[in-house]
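Structure first, commentary second.
Only one protein chain is missing from this complex, and each of the others stays in its spot.
And now, subunit A:
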Amino acid sequence: MAFVRSLLGAKKILSRSTTAASAAPKGFLAVYVGESQKKRYLVPISYLNQPSFQALLSKSEEEFGFDHPMGGLTIPCPEDTFINVTSRFQR
């Protein structure tokens, strides 16, 4: 996993184990990813324009409606699915 993450470019996607919600830097927002255990990622706002990212949000809409139980956007898919989708945005 660490090897895969380094390929993604850590500066683009930041993963934090800390549960405390810190303010996102300008141009980024928090996304909580995972089927049961949720992991926090900071992603660029521009990802919201990507159809495949919007498809992930639609999955969230099916499960949670428009409420997001973590406060930040919550996407109930496996982490590696999320990483697969978002890695394509950076090539």
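Descriptive notes on the structure:
Quick note on the criterion: contacts are C-beta pairs under 8 Å (C-beta built on N, C-alpha and C of every residue); 3 or more make two chains touch, one makes a residue touch a chain; residues count from 1.
Keep this in mind: contacts and distances are computed from a predicted model.
Of the candidates "NADPH:adrenodoxin oxidoreductase, mitochondrial", "glutathione transferase", "Probable protein phosphatase 2C 42" or "Protein TIFY 9", the chain left out of this view carries the UniProt protein name "Probable protein phosphatase 2C 42". Interface residues of subunit A with the unshown chain, by the touch rule above, are 21-24, 26-30, 45, 48-49, 54, 57, 60-61, 63-69, 71-73.
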